[in-house]
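Of the protein chains in this complex, one is absent; all others appear in place.
Chain naming follows the written order as A, B and C, and within any one chain the residues start at number 1.
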Amino acid sequence: MPANRDVALVAREVLEGAYVLLTFRHPEVAREARAGQFVMIKAGTSADPPLRRPFSILAVDPERETFSLFLKAVGAGSRALADLPPGGAAQCVGPLGRPFEPPSDGSEALMVAGGYGIAPFLLFVRELRRAGRTGRVFYGGRTVADLQVREPFTALGVSLVPATEDGSLGHRGRVTAPLEEYLDGGPGPATLYACGPDAMMRAVARVAERRGLPAQVSLDPWMGCGVGTCLGCVVRIQRPDEPQAKYRCACTEGPVFDAATVVWPGEAASLARRRAVEVKG
Amino acid sequence: MPANRDVALVAREVLEGAYVLLTFRHPEVAREARAGQFVMIKAGTSADPPLRRPFSILAVDPERETFSLFLKAVGAGSRALADLPPGGAAQCVGPLGRPFEPPSDGSEALMVAGGYGIAPFLLFVRELRRAGRTGRVFYGGRTVADLQVREPFTALGVSLVPATEDGSLGHRGRVTAPLEEYLDGGPGPATLYACGPDAMMRAVARVAERRGLPAQVSLDPWMGCGVGTCLGCVVRIQRPDEPQAKYRCACTEGPVFDAATVVWPGEAASLARRRAVEVKG
Amino acid sequence: MSLAVEIAGVRLKNPLIAASGTFGYGVEYEGLLDLSLLGGIVSKGLYMEPRDGCPTPRIVETPSGLLNAIGLQGVGAPAFVRDVLPRLARYDTAVFVNVCGDTVEEYAEVARVLAGAPGVAGLEINISCPNVKKGGMAFGGDPRMTHEVVAAVRKATRLPVIPKLSPNVADVALFARVCEEAGADAVSCINTLLGLVVDVEARRPKLAFGTGGLSGPAIRPVAVRMAWQAARAVKIPVIGIGGVSSAQDALEFLIVGCRAVQIGTANFVEPGVYARVLAGLEDYLGRHGLDDVNAVVGTLRFPGEGAEAGSEG
Partner (left out) sequence: MSLAVEIAGVRLKNPLIAASGTFGYGVEYEGLLDLSLLGGIVSKGLYMEPRDGCPTPRIVETPSGLLNAIGLQGVGAPAFVRDVLPRLARYDTAVFVNVCGDTVEEYAEVARVLAGAPGVAGLEINISCPNVKKGGMAFGGDPRMTHEVVAAVRKATRLPVIPKLSPNVADVALFARVCEEAGADAVSCINTLLGLVVDVEARRPKLAFGTGGLSGPAIRPVAVRMAWQAARAVKIPVIGIGGVSSAQDALEFLIVGCRAVQIGTANFVEPGVYARVLAGLEDYLGRHGLDDVNAVVGTLRFPGEGAEAGSEG
């Protein structure tokens, strides 16, 4: 059950490129969080900006009752969090949202992360491992500074394939290239998981569609409340049994959706195409 | 000439009782500040709270081009400053306002400070010393934690007489008691200077009036702009040559005023009484 | 210490009500907070039919505020009665329904559907809906249309009728009086202020719909002023709304004459807001030696005036 709490910043590690690792004490999040879930959090009590912000739960420590975020300061809300002094106060509710679903038996989890989109996959890798499953991470960004959460994966023995647009680390170019390369190598059955910029998630969804693979994407629309009441976060989703797409709250029915049900902005809803995928997936 | 600058927090020392010492880089303030002057300063750029806050300039270091504040976190604006992380950004204009005027030749400066009202007197003591003059500080507060800026005075060889309401340091009771005691001892000519809570400043003004001593008080009305345009900081002042009191900006015509010209809220303007004082003073 | 208040014959255990459109149908908060903490809940706006709502973006933040154009996405009155009301029956809180309409007839129809349903404490009439017959002008911007809508709902039901005033008028007191004359049992004051935020890079409105309604702390001074004006103008109770997120904010509305207070945007910011505000109210009453929240209602001493009429409570 999600819980709302005033939380204190327990630890803060400033990384390169406006990234920061923040750890807060929040027993319910620490105990219950599942991969793909998020918190709504806000530093202090100033009314400008007024709202909390959604961040994926990167890691939890149930014993210390803490959770951690991997956060990029991009605007006023994230900057206020990134600038919190140790001990500083935040308001936080979580864990929220629908988590990633594990791949069906025998299917390998191929995780594709862009920038801070790596965040939900650390918990996911641990969940997979607890279930005795395996996975592989494709991690993309503009430059090496966008790929800062690598050790925790390799420490768990998960293979992590980096890709940067400027070639500063790993494959030069889009992260979908090494993904396709891997799939071309003819591995066993696979399930795709994507979290990152919209364009990347669409690309992964297309790969999945083309290859007839199931895929889950973690969307990040703007969110006002995180609990299904502001109706600001709605995305168009069309389930196979539905005659047309419906607005659904990304905060409660997502953020993780079956990629085949997502009506991407600007794309005509091709139900037939999606149906076909559903049938195969 | 006052200057407006974006400043960075250079040093931060957290003291007891919600007090903090903050040091910022601001060449003009560091070079030009005089005792009793203040800065208008605001942490960050959030629009809530919207305005800067006035703080007395405690100390300057012209070589490092820095100045320091002695700040008590009481509300949102001061708390945001007190919580700035090192390197954190603030917006600051200064030095502003009318400084203390030195006592006339042969008159001893008796400074009466309440709580953060000590702030302007450290510069004042240095100014006096540069002019080969002497002074004496009466420093009051509720408890010892309110009297944290003592060493810098004693290090300069200035005698500092503490008074706390709970008796935790120095005289138990109001700070005006040791002041009156000192005056009863029949020192030479003296000029009173007061900065602190309104009630304390009124009490000092009454002592001055009763004893026929000149007095300067540093008022702290609410200030919106610090530069004479919002007209929010006005106080009623009646100069000896004026038939009635006028609203005057505490930010530009003050914050330091001749105590005899101040029309205290709720007090009928007794011009005659004040005139009498003026004549003697 | 009593926090109970009475609005239009409905007893609320405390003066805090969740505002329409900011609390879903209430059930969304089931896991997060105890709904029985609340004096009442106003459902989001309901037409007869389900609605899809506006395209996105639907919400944009502004300094200390929120601009929204949700477009009244909702399940429609019949589905609300069927699916939601039974779930809310478990909680000890008054359920008000926010009634919408494209036409005067639709308002009355929605009111009739709800009048027959168990568990509805009263109807809040959202007169800020666009009038489709009059080219989309809001009912609540015109005194005659306001009267017509309120009178039609009044005729359709014996439930308490509570029109919700629009702030986008010159004289909110006039509209409060019109509602009182048309048979309203109370008024809610205020709905959102019409606003526009421009995406300067794209040179379009940031909201897909264009303009939107401004809410949140930013509007509180305007809302308190209007609630004060409305409370002086009518004998029926006024429910204050606009930017409440603390006990102090709620007290501002009570002191200017409101019998109860709605909390809107703050639900998004802080799901636990009710417990905090209630604790603050109790603390205030204690510090002021009062044992009934009604004792503060209408106690504003306005410069040059005597105290406003005290509470009857």
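Annotations for the structure displayed:
Everything that follows uses one rule, which is that a contact is a pair of C-beta atoms (placed from the backbone, for glycine too) under 8 Å apart; a residue touches a chain by one contact, two chains touch by 3 or more.
These figures come from a predicted structure and were not determined experimentally.
Considering the complete complex, the chain that is not shown touches A, B, C. Check B:A89, B:L156, B:A177 or B:V234 against the missing chain and you find that the one touching it is B:V234. Across C:A4, C:A117 or C:V197, the residue that sits in touch with the chain not pictured is C:V197.
Considering B:A47, B:A73 or B:L156, the position touching the chain not shown turns out to be B:A47 (whole complex). Think of the hidden chain as still there; on chain B it touches residues 1-4, 42, 47-52, 91, 93, 221-222, 224-225, 227-232, 234-235, 246-247, 252.
Taking the complete complex into account, residues 62-65, 67, 141, 168-170, 193-198, 200, 202-205, 208-212, 214, 216-222, 224-225, 228, 243, 248, 251-252, 255-256, 284, 296, 299-304 of chain C touch the chain not shown. Residue-level contact of chain A with the missing chain is found at 47-48.
By definition in this document, only the chains that are shown with their structure count from here on.
Path length between chain A and chain B in the chain contact graph, taken as the least number of steps between touching chains: 1. Note: the chain lying farthest from chain B is A, by mean C-alpha position.
Every chain gets a centre from its CA atoms, and the centre nearest the mean of all protein CA atoms is that of C. As a whole-number value, the distance joining the C-alpha centres of chain B and chain C reads 48 Å.
Mean C-alpha positions place chain A and chain C at a centre distance of 36 Å. For chain B, the set of residues that touch two or more other chains comprises 47-48. The set of chain C residues touching two or more other chains comprises 63-64, 217.
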